[in-house]
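A single protein chain has been removed from this complex, and every other one stays in its place.
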Amino acid sequence: MRDKCGVVGISTAADDVARPIYYALYALQHRGQESAGIVTHDGFQQHSHIAMGLVGEAFDEADLVGLGGAAGIGHVRYPTAGSVEKSCAQPFTVSFKNGSLALCHNGNLVNAGELRGDLESLGHAFTSDGDTEVIAHDLARNLLRADLVRAVKRTMGRIHGSYSLTIMHDDTVLGVRDPEGNRPLCIGKVDDGYILCSESAAIDTLGGELIRDVCPGELIVLEDDGTGFESYQLIETDRTAHCFFEWVYFARPDSIIDEKLVYEVRREIGRSLWEESGIETDVVMPVPDSGRAFASGYVEAAPDTVEFAEGLMKNRYVGRTFIMPTQDERERAVRLKHNPIKSTVAGRTVTLVDDSIVRGTTSDQLVAVLRAAGAQEVHMRIGAPPIIAPCYMGIDMATRDELIATDRTIEEIRDVIGADSLKYISAGAVAKAICKDSSALCMACITGEYPYDIDGEQTDRPVTRPTIGEPPASADD
Amino acid sequence: MRDKCGVVGISTAADDVARPIYYALYALQHRGQESAGIVTHDGFQQHSHIAMGLVGEAFDEADLVGLGGAAGIGHVRYPTAGSVEKSCAQPFTVSFKNGSLALCHNGNLVNAGELRGDLESLGHAFTSDGDTEVIAHDLARNLLRADLVRAVKRTMGRIHGSYSLTIMHDDTVLGVRDPEGNRPLCIGKVDDGYILCSESAAIDTLGGELIRDVCPGELIVLEDDGTGFESYQLIETDRTAHCFFEWVYFARPDSIIDEKLVYEVRREIGRSLWEESGIETDVVMPVPDSGRAFASGYVEAAPDTVEFAEGLMKNRYVGRTFIMPTQDERERAVRLKHNPIKSTVAGRTVTLVDDSIVRGTTSDQLVAVLRAAGAQEVHMRIGAPPIIAPCYMGIDMATRDELIATDRTIEEIRDVIGADSLKYISAGAVAKAICKDSSALCMACITGEYPYDIDGEQTDRPVTRPTIGEPPASADD
Amino acid sequence: MRDKCGVVGISTAADDVARPIYYALYALQHRGQESAGIVTHDGFQQHSHIAMGLVGEAFDEADLVGLGGAAGIGHVRYPTAGSVEKSCAQPFTVSFKNGSLALCHNGNLVNAGELRGDLESLGHAFTSDGDTEVIAHDLARNLLRADLVRAVKRTMGRIHGSYSLTIMHDDTVLGVRDPEGNRPLCIGKVDDGYILCSESAAIDTLGGELIRDVCPGELIVLEDDGTGFESYQLIETDRTAHCFFEWVYFARPDSIIDEKLVYEVRREIGRSLWEESGIETDVVMPVPDSGRAFASGYVEAAPDTVEFAEGLMKNRYVGRTFIMPTQDERERAVRLKHNPIKSTVAGRTVTLVDDSIVRGTTSDQLVAVLRAAGAQEVHMRIGAPPIIAPCYMGIDMATRDELIATDRTIEEIRDVIGADSLKYISAGAVAKAICKDSSALCMACITGEYPYDIDGEQTDRPVTRPTIGEPPASADD
Partner (left out) sequence: MRDKCGVVGISTAADDVARPIYYALYALQHRGQESAGIVTHDGFQQHSHIAMGLVGEAFDEADLVGLGGAAGIGHVRYPTAGSVEKSCAQPFTVSFKNGSLALCHNGNLVNAGELRGDLESLGHAFTSDGDTEVIAHDLARNLLRADLVRAVKRTMGRIHGSYSLTIMHDDTVLGVRDPEGNRPLCIGKVDDGYILCSESAAIDTLGGELIRDVCPGELIVLEDDGTGFESYQLIETDRTAHCFFEWVYFARPDSIIDEKLVYEVRREIGRSLWEESGIETDVVMPVPDSGRAFASGYVEAAPDTVEFAEGLMKNRYVGRTFIMPTQDERERAVRLKHNPIKSTVAGRTVTLVDDSIVRGTTSDQLVAVLRAAGAQEVHMRIGAPPIIAPCYMGIDMATRDELIATDRTIEEIRDVIGADSLKYISAGAVAKAICKDSSALCMACITGEYPYDIDGEQTDRPVTRPTIGEPPASADD
């Protein structure tokens, strides 16, 4: 499933688990606005409610009341370019010989096609295109002949790619993170129980405490009575591939991912951005809201003569239902979304700070808006290195053709967007801000070297895909 | 799937098959109002649209335009007592090693649980409770090692119960009827192609011609180019079990089922009803609309002094969204639905004719309404024998406890509903009207003897359930 | 307001008047399917709920609970060709110096434009195009200087046209019928109170008793405590103009309008139709459901050799949301709505009986359907005389151009619709069936002579429009 998503799993002693999951999904709403779903289990049976739209649109009070039980998992799904269908909404549920399974997946398998082919050879039939269904069928199959921990291990041995999963087998809630730790997953303590979730902000929201990140290759099994959890390091791994974009763009500023607060990483990158390429202009302003933390760090490192001020006002109401202006009214659309605060801009030299440039279209327009508002100079400073390669690990960023930096020098990009100067942060400074060696991060989109074995792409490490085609391991191995 | 449903399958030379399917579903709407769905195939891929509600609510013009292709199947589903869920709506679709499958099912399997257990043992996981998914998985599995005709034969050898199916494998449309022919299925010629459907009225609606009924145990494969069809008698059968209730209640009067026009069967039963138990009253009136054809036959056979007139006016707007009166306003609900035409009733002796009595609650109330309107005598004549046993073959009639006739004599029933006399037609007269030997009909609900092997029930013939647990037949048998 | 509508008004001792109004509107649903509304008054304030769609769509349980009070009025509105807007939905409500007014109107004023101009000259401003708002403003104005009865009388002296109104002034419910009695209105006794409504079937539905029709020119005021009603004959009238089409087409068969049961009128017309133009064919069949009562009377008068049978099956699901076939699929649309029962038709001579022919398009198609089904001859018999002129009194029938009979002889019409013979009932027979002198009926659509003073049309009696422009009557007249 090519998507940036949010996953949750909770097991408590209380029997109203749908409510904390609902609030946790609200806290993860920024990770997916296409659909929202919750599946719970009351010890006897599953209850499920999945609907299109935001969490607040997908659930009403009656829906929550209908989701009985002390264990459950939840999911918010990111809108991808392709088919917007209810059939792809999660959690994905199946029932099989030994009970019921529900799965929430954040990430993307590299070998889903092969694994699906293998299962089809064994007679399996599928109702969706998603790789989540493939994982579900493989896991169900393995559960026929092995206990829970061994079944998960076997499935992990067969899938290759990025995955943070929350899983519910009958009323047991599990969490699994891929051996590279590409997507985030953490565990926390909440009232009467424990929670697995994509970001720690969801734990805060419930008044709970972050315990730690789930380790790459680790399986966490929550106790059914909410009293604790068990850990199984199912796959040893010596080199992680945490997605650096989580800190730069995806995650909430108030989340702690792999031990680093996102807001601090962004401010630190901002400071480094000044160190690497600072320029003294009258004013520094963020692209709201994405550039705010970077700009605040940048200004902090700059001399006092450099003023920090808001120069662009964002209209938060421009959303899904907005009727786009016709082609010759394009400027209106930009002005509707970002209107300059003229006194900040007019007659002044300006530095505009943003988190990243993907296609370059917004940057282009914002520079024009600032010039029209009277800016004498417009300099851009960017909190991520140039993006030159697509993501195969779960982020629907863009194809190579669409990326402005794929075949352009920085000078050429500056020319396209019309800025007086343009500087990107260095990859090293990003890694330093995250307090990790860059080899521990997935930086494929800025290097073109991938931590997985992807057809037609280079890899940055020795990896082999699992051999799927062999008969599934026998029950006594 | 315990339901009375309508199924359609069409293959044409034109590429807008969704439109004729849509109209055919309109013609079959009386067989199911809960949900409606169409799946088409354009040679490259499947297109699907399934939604809750009536056909007219489920589809708009854009939905039809989106359903490209020259082959397709469609379904209307009957609202059953239990869960009203989108996941149970049909057609049911899966993709597997050798392509895609879509299925529409009218009927009910007796051994779905066993077959599901067998498939689960082989590793299969299921997304719904329905027996349609069980058929789909079994058929997909058999298609791995056999061609289409042999695969259908193997699946038919493993399932036991009533089923009229329209199936689409990639863009090939098939129709299958169970060896007892319990549910109807017929084949017709339409513009540029052929149609399989539950009732011939759907063929009329398309301006087509009924060719014949699909035989019990027969597989029909429509040619992909709309030029013809092939027939395979996969299971020989010497004794059918056509549901007699199709003629008495379910089907449209203008449909021809197993060579007999429904309207004529009902009028003939009406005539026999007079022969068997006619009573000369001032007026004969139908319960609208179910009793109309019976009443017209009854009056035809009666002396000229017996007048035929409408005595009850039915409010056609009382439907799903009607807010029921509170308990002490019950009479209102009856009066809202059936109001007497006083001049027909007041001061006169009345014969009220209906098709059947299931729970007896409506009959009870209608007699009261007629008496309140001044009827001197109210006699009831019923076009079906007393219903004493539940249906396991696809009709969600009632449980034994709910059936008024299970443990009451006719005299006791007459007493409950408060009529001056009550007579049912004989089973023999029904069979005669249908022009079939009663042993060729399923009359289980009036005899308690079933044509299938059902746990805890008697059977009217030597039958054995298929042995499911054995390994599926090898590829070279 | 050019519309065929249904109106209700109830005053009871109980305080849940919304519920009986809701059921009464269900009983009047055939008179209007575009919108439904209820306004109640609890002694302190008005409560209102008005929504588009059928009664069952417009109201849910919570809506009824919110409509407190012991007095209320309700309305169902007919979909007219023009603008479908919520602003035209009724009851129409205004508040003014001396309280609140709510009005429900069935009919159409001939002089609404003049009256509106007069009120505008006095400074009034209007929120809708409807004549109901005009009546409301005039009545409110008169209530400033006169008590209720005198104010209604003054307004009746200024408006000209057809109107059956239910009105609520604060919590007092009134009913008014225009001096010609063009639209029906009756009064009945129900539990704890009294009801005013368009048709008596609504009274039956509530288990009540019809008391009598409201007289032309009469005002009925219901007692606030549900104990009775007062009558004021505000305008004496010597010649009524009851719309004969109410009996022939609009009203329910089980309603009694101006002392004649609609069903009996239709059967009697059927009998006369045989007397005037009977032809012996193998079978007589109604166009369902409009022709059923006529056909039954026709057959009753015919020799026994003429069989009565259903020959056309109507699909009741073809409604507002139906997607029409494209031009070259026209036949499909007819077949979807009316499918022949072939055994009744094939190889036989047929008489088809319907209530009326307006544009002729349906008749044309039905004859073709019967011929295609094998009818040897098709004869049409019609329960109303040829319609040659438009209706200005509240029925949105058609313009003169659209009426098939405006400039054709009967023989020419027969030719257009393709029947072997075509006969209409005589106007005299219709009047006789209604038991009224034809001069007491409005037959303008079949004579072209109107009972009101309409620009560009002839009248059948001496009438003058009220002189609106003069100053409103002083308070002491």
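Labels A, B and C are assigned to the chains in the order they are written; within every chain, residues are numbered from 1.
Keep this in mind: a residue touches a chain if its C-beta (ideal position, glycine included) is under 8 Å from a C-beta of that chain, and two chains touch if they have at least 3 such contacts.
Predicted, not measured: the structure shown is a model, and the values here were computed from it.
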Given that one chain is not shown, what are the shown chains it touches?
A, C
Per the definition of touch given earlier, which of C:A71, C:V110 or C:A140 contacts the omitted chain?
C:A140
Given A:L122, A:L261, A:V358 or A:I388, the one touching the chain that is not displayed
A:L261
Given A:R19, A:H47 or A:R150, the one touching the chain that is not displayed
A:R19
Just one of A:L206, A:I357, A:M393 or A:I454 touches the chain that is missing; which is it?
A:L206
Out of A:A13, A:M313 or A:C435, point to the residue that touches the absent chain in the complete complex.
A:M313
Kindly note down the residues of chain C that lie in touch with the hidden chain.
86, 93-97, 101, 117, 120-127, 136-137, 140-141, 144
Where the unshown chain meets chain A, residue by residue
19, 22-23, 26-27, 29-30, 54-57, 59-61, 64, 201, 204-207, 252-254, 261, 263-264, 267, 292-293, 296, 300, 304, 307-310, 313, 315-323, 325, 329, 331-332, 335-336, 339-344
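The rule is short, and it goes like this: only the chains that are shown with their structure count from here on.
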Chain copies touching (chain B, chain C) - same or different residues, decided at half shared:
same
Please compute the C-alpha centroid of chain A, do the same for chain C, then give the distance between them in whole Å.
63
Find every residue in chain A that makes contact with two or more other chains and list them.
none
